[in-house]
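For this view, one protein chain was removed and the others were kept in their places.
Which chain is which? They are A, B, C, D and E, in the order written, and residues in each are numbered from 1.
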Amino acid sequence: MERAEKLQVTRADFMGSLNNDIKPAFGTNQEDYSSYVMNGIIKWGDPVTHVLDDGELLVQQTKNSDRTPLVAVLLEGPPHSGKTALAAKIAEDSQFPFIKICSPDKMIGNSEISKCQAIKKVFDDAYKSQLSCVVVDDIERLLDYVPIGPRFSNLVLQALLVLLKKPPPKGRKLLIIGTTSRKDVLQEMEMLDAFSTTIHVPNISTGEQLVDALELLGSFTDKERASIAQQLKGKRVWIGIKKLLVLIEMSLQMDPDYRVIKFMTLLRDEGADRSL
Amino acid sequence: MERAEKLQVTRADFMGSLNNDIKPAFGTNQEDYSSYVMNGIIKWGDPVTHVLDDGELLVQQTKNSDRTPLVAVLLEGPPHSGKTALAAKIAEDSQFPFIKICSPDKMIGNSEISKCQAIKKVFDDAYKSQLSCVVVDDIERLLDYVPIGPRFSNLVLQALLVLLKKPPPKGRKLLIIGTTSRKDVLQEMEMLDAFSTTIHVPNISTGEQLVDALELLGSFTDKERASIAQQLKGKRVWIGIKKLLVLIEMSLQMDPDYRVIKFMTLLRDEGADRSL
Amino acid sequence: MERAEKLQVTRADFMGSLNNDIKPAFGTNQEDYSSYVMNGIIKWGDPVTHVLDDGELLVQQTKNSDRTPLVAVLLEGPPHSGKTALAAKIAEDSQFPFIKICSPDKMIGNSEISKCQAIKKVFDDAYKSQLSCVVVDDIERLLDYVPIGPRFSNLVLQALLVLLKKPPPKGRKLLIIGTTSRKDVLQEMEMLDAFSTTIHVPNISTGEQLVDALELLGSFTDKERASIAQQLKGKRVWIGIKKLLVLIEMSLQMDPDYRVIKFMTLLRDEGADRSL
Amino acid sequence: MERAEKLQVTRADFMGSLNNDIKPAFGTNQEDYSSYVMNGIIKWGDPVTHVLDDGELLVQQTKNSDRTPLVAVLLEGPPHSGKTALAAKIAEDSQFPFIKICSPDKMIGNSEISKCQAIKKVFDDAYKSQLSCVVVDDIERLLDYVPIGPRFSNLVLQALLVLLKKPPPKGRKLLIIGTTSRKDVLQEMEMLDAFSTTIHVPNISTGEQLVDALELLGSFTDKERASIAQQLKGKRVWIGIKKLLVLIEMSLQMDPDYRVIKFMTLLRDEGADRSL
Amino acid sequence: MERAEKLQVTRADFMGSLNNDIKPAFGTNQEDYSSYVMNGIIKWGDPVTHVLDDGELLVQQTKNSDRTPLVAVLLEGPPHSGKTALAAKIAEDSQFPFIKICSPDKMIGNSEISKCQAIKKVFDDAYKSQLSCVVVDDIERLLDYVPIGPRFSNLVLQALLVLLKKPPPKGRKLLIIGTTSRKDVLQEMEMLDAFSTTIHVPNISTGEQLVDALELLGSFTDKERASIAQQLKGKRVWIGIKKLLVLIEMSLQMDPDYRVIKFMTLLRDEGADRSL
Partner (left out) sequence: MERAEKLQVTRADFMGSLNNDIKPAFGTNQEDYSSYVMNGIIKWGDPVTHVLDDGELLVQQTKNSDRTPLVAVLLEGPPHSGKTALAAKIAEDSQFPFIKICSPDKMIGNSEISKCQAIKKVFDDAYKSQLSCVVVDDIERLLDYVPIGPRFSNLVLQALLVLLKKPPPKGRKLLIIGTTSRKDVLQEMEMLDAFSTTIHVPNISTGEQLVDALELLGSFTDKERASIAQQLKGKRVWIGIKKLLVLIEMSLQMDPDYRVIKFMTLLRDEGADRSL
């Protein structure tokens, strides 16, 4: 009899489950969110606001449409362009009660099977909330993709292909945000078909955008920025916002007199200066 | 002696088995059925009724023919064309006492062996009923198929190849309905030979069919639909009914003034407008 | 002492073994045989009787020749041509005390190793009888063969290659009948060399043979058959007897007025009418 | 103390081991030998005696030479040419105290590892006798070789490559006789280098040799043989002795009047008559 | 109660952990460091000092920049050019409290999974210190890379790809120094993108640099070095510092009269003398 009581599910268990198992991921775990949006969203130009606007529209569709309780969007763009930060931002801004990020850095060295289980667990948790958002970050890394071969985990791929198309239980709604820098590979894997739509995240591509980014970041003195702006005026560049940050910080280790020169050199070495 | 009695099969066991193990799948589990036919069958044109008629004919053959107690049909067509919903509809309409859907979304992350066992279990259950229908949904996903390589589970393939040709026990009848968007791949795998026949499920291909679909779905106002109809009049389009639904719902998030424009833009982006 | 007695092999054990382990497979298990020859052998023309005659000759060689106690024959021909039924018929007609069919439908989802063991068990049982016949049915399925790759179970292949050439123990005789629709593949695998001889099982190839088959099956009315005969007179066709049966049964679901038309349409869709 | 005594090796253990573990294989197991030389050695021409003479020379070298305590010879030739029987005959005639045949038909369905262990066990046993002969029969089958791929067991290959070159312990002598019908494959695997020498076993290649074989086998009446001899006189043929036997036995099932005709037909069907 | 106390974490445990688990690797384990920098850093020319200067700059960035708490640099250059020694030197000179080298020679024969775990353990330890440096030595060996195929451990690759981009926890900083002689392969694996920057470690390429190296090493007499310098004056050479050391030591085993001749011969045999 005592044993049976132990097995009985009580209101306490129910509340415990609500508080722990399916608690809003970011709401209670700001550190996790901030690790993906470490230096904030730098709105260096229209392309960034467009991504955020399109994201907002899909958040609305998820909330409002009864006919499409599942909305899946893919953020795709070059490495270092800030896709993960934008995905985390859209998720955070949705204010959905359940938000979770499914990221390869929590699965280092895991077997294919335990990766599948971890991913499935995130979705099973999401299905318990009425309104959920799951970020599937860095899909080619989740797939253990490498272009030599190519090789990848077909087990994880197949799990994602099914999860991206499986509607949540009746009455529940789910927004899935994927990120990738290898849209071509996902195409070949027939994964693009499984997304409702795709949003492109571009690199900084003009000198003006780059200088705006420097200003927003507060890097360099006004004079230094003016010098850089003059050198890049009207020129085409090609660099991700995350890579730009690394080059800035490297330059700042130099003697103040050499910081601009170092920065321009690093930019050129990186192949970011397309006007040459 | 007591032990022996426990092992004895009684009428109670028999009734229990009838009620649980081999109960009609959809009859008692409407939620399952409705998840596959979420927004009903939209009869946007003759191609849809043809599919349903052909399905009905095969249901009759299964019931009536003693020489072909096993009938296996493949529904094939492009992604988002609604194959699964049509298969579920044909199965539901047959009113066979045993109906079961064998779907990849119940086997996420399963090993090849446990997938085989799950599939075999569905068929073994079906063999116990006098008249059964098994839907083998999204065959390329059941096979873990990916075009890179290509890779797929040969274990599951071989199991399906045998099950598609194995007659049910004497006196039992079985209708198998498969669905796929990769008929070419199943051909290469020599699986087409194992089906008795094949039914093609097409995309919406004329502007008129598309407008009929909008009307049946009750999307947009009459005026909006008139505007869309005028723009698409006499034009060739190419879009699956499920994809159409997603585009409609996205458009509906816009300000009423921009809904038709957004819809036409999404249609064009999707490559669905073939007249350009 | 008691224990030792338990281990002693008595006449009862011997008789039990005779009755159970190595009992004639078909003799006591008519249902099994009939599942492979469901609609009887339809002798639609000379090619069918030739196959049965050649089979009978090999049955005689197995019985009579002391120098070739092992005779292995391969029945090969297109899918749906009735190879398995003919193999079962030859085996049944031999009236050998031990007859067993080794078929993939008993090994669904089995591992390579357990397939090997199951096959080996059949042969080990056969070796215990003085005169045995083993049907190795649908060899490419036993091998888990798929043309993509190609892939197949080398473990099962090697087991078959050895078993096809291994003579039974002194004083025992064994007839092996294999069936395949991929003679070319077995050739490539160097398996043809392991068979003593090969018998070709053809499709129905003339309109006359087809009409004879309809008559033997008792399908359609005399008038309907006359109409079909007229349409097919002198024409070349290409269809297996098993496929023909499916087309007939489908046609019979139609309203009597449309049955012949439907049948002729199905024949054409199937590519069976070679005169066009 | 009692335990220690149990572990003590006594003369009884020694004698037991001599009698069981390393007893001469063929000497005590005539049935095994006769299963490999079922119908005796048919000396249908010089090529057969040459093989036996060369074998005898290598037997002498193994016995007499202290500098080459390991002699490894490969018998290679087309399928059905009687290589295994000749290898067994050479081994039997050597009258070495330890003779063992390492054959794939004892390892059906074994894993690669247990095959290796079985092969190694045969050699370990051979190393215990002063003068041993090991027949490694049908090497491509031991290797699980299939030309598609090609695939084979590298584990077994590597084990054989080492065993073929590893000298027996000081004072012991070992003759290894391998057989293969795929000398080209062993060449590619760099296994030929591991053999001391190679002996070619040919097919019957002239009508005269074939008629001599018929006479030695006592098949057909004198008159029938005369008829066959006349038809084959001066013609080139190409058939292995084992295949010839099968064709003869098939022919003998016919009515006496048709036996010669049947035999000549089978010969032609088999592609053995090269004069056409 | 006693048990509970045993489980309590006390200050003693904390101090023990500090002293053992995450103690500075080189600081307390000079033997380990010296095994990687066995013969000191030989500054045979500007290229060597440039590498050390660039390394120092990245050490400063790691310490000072709050926006890039993770800095990852790749030292790449030909085999035997001393990459590992330079990486160890930069790490040692940083005087970070946690320094650890992740080297394949500690993982011989380990499975892929245990390699991953060992690598992950190094990083997990590093994350516990405020300022850490991890040397990931000989990356192609950690990956079990071999150009035939090519083959490599994708599990280890994926783990590294994630670890190279994963920022340390808030408030912690991490410098990763990788070494490789196959920059092209890492490029193909898309690993270069994961490093913040790359430093090239060159071979000795002029006769003057080579003679400087001999002088710094104190090898040969002044007269011998003069002879060598004259022979190499103005010539192009191509040899790694580690290979040079081997050639010197081999030459020194010769009779003093032949040492210079031997050295020049070895240099030529090695292909190091590019002026011919």
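Keep in mind that, in the parts below, contacts are C-beta pairs under 8 Å (C-beta built on N, C-alpha and C of every residue); 3 or more make two chains touch, one makes a residue touch a chain.
Worth saying up front: this structure is predicted, and the values here are computed from it rather than measured.
Student: Considering the full assembly, with which of the depicted chains is the omitted chain in contact?
Tutor: So, taking every chain into account, the missing one touches D, E.
Student: Going by the contact rule already stated, which one of D:74, D:163 or D:204 would touch the omitted chain in the full complex?
Tutor: The missing chain is touched by D:163.
Student: Could you tell me which of D:13, D:46 or D:188 touches the chain that is not displayed?
Tutor: Answer from the full complex: D:188 touches the omitted chain.
Student: In the whole complex, not just what's shown, which of E:13, E:56, E:105 or E:184 touches the removed chain?
Tutor: Among E:13, E:56, E:105 or E:184, only E:105 touches the chain that is not shown.
Student: Which parts of chain D are in contact with the chain that was left out?
Tutor: Touching the missing chain: residues 57-58, 60-61, 64-65, 67-68, 71, 113, 116-117, 119-120, 150, 152, 154-155, 157-159, 161-163, 165-167, 169-170, 188-190, 193, 196-197.
Student: Residues on chain E that touch the omitted chain in the whole complex?
Tutor: Residues touching the hidden chain, for chain E, are 31, 34-35, 38-39, 79-80, 104-105, 108-109, 111, 141, 144, 146-148, 151, 245-246, 248-250, 252-254.
Quick note on the criterion: only the chains that are shown with their structure count from here on.
Student: Return the chains common to the contact lists of chain A and chain B.
Tutor: Intersection of chain A and chain B contact lists gives nothing.
Student: Quick check: superposing chain C onto chain D on C-alpha atoms, how many degrees is the rotation, to the nearest 5?
Tutor: That rotation is 60 degrees, given to the nearest 5.
Student: Averaged over CA atoms, how far is the centre of chain A from the centre of chain E? Could you give it in whole Å?
Tutor: About 34 Å, centre to centre.
Student: I'd like the Å distance between the centres of chain B and chain E, where a centre is the mean of that chain's Cα atoms.
Tutor: Spacing between the chain centres: roughly 58 Å.
Student: By residue number and range, which residues of chain A touch two or more other chains?
Tutor: none
Student: Classify the inter-chain contact topology: is it line, ring, star, complete, or other?
Tutor: Shape of the chain contacts: a line, open at both ends.
Student: Using the contact rule from the top, write out all pairs of chains that touch.
Tutor: A-B, A-E, B-C, C-D
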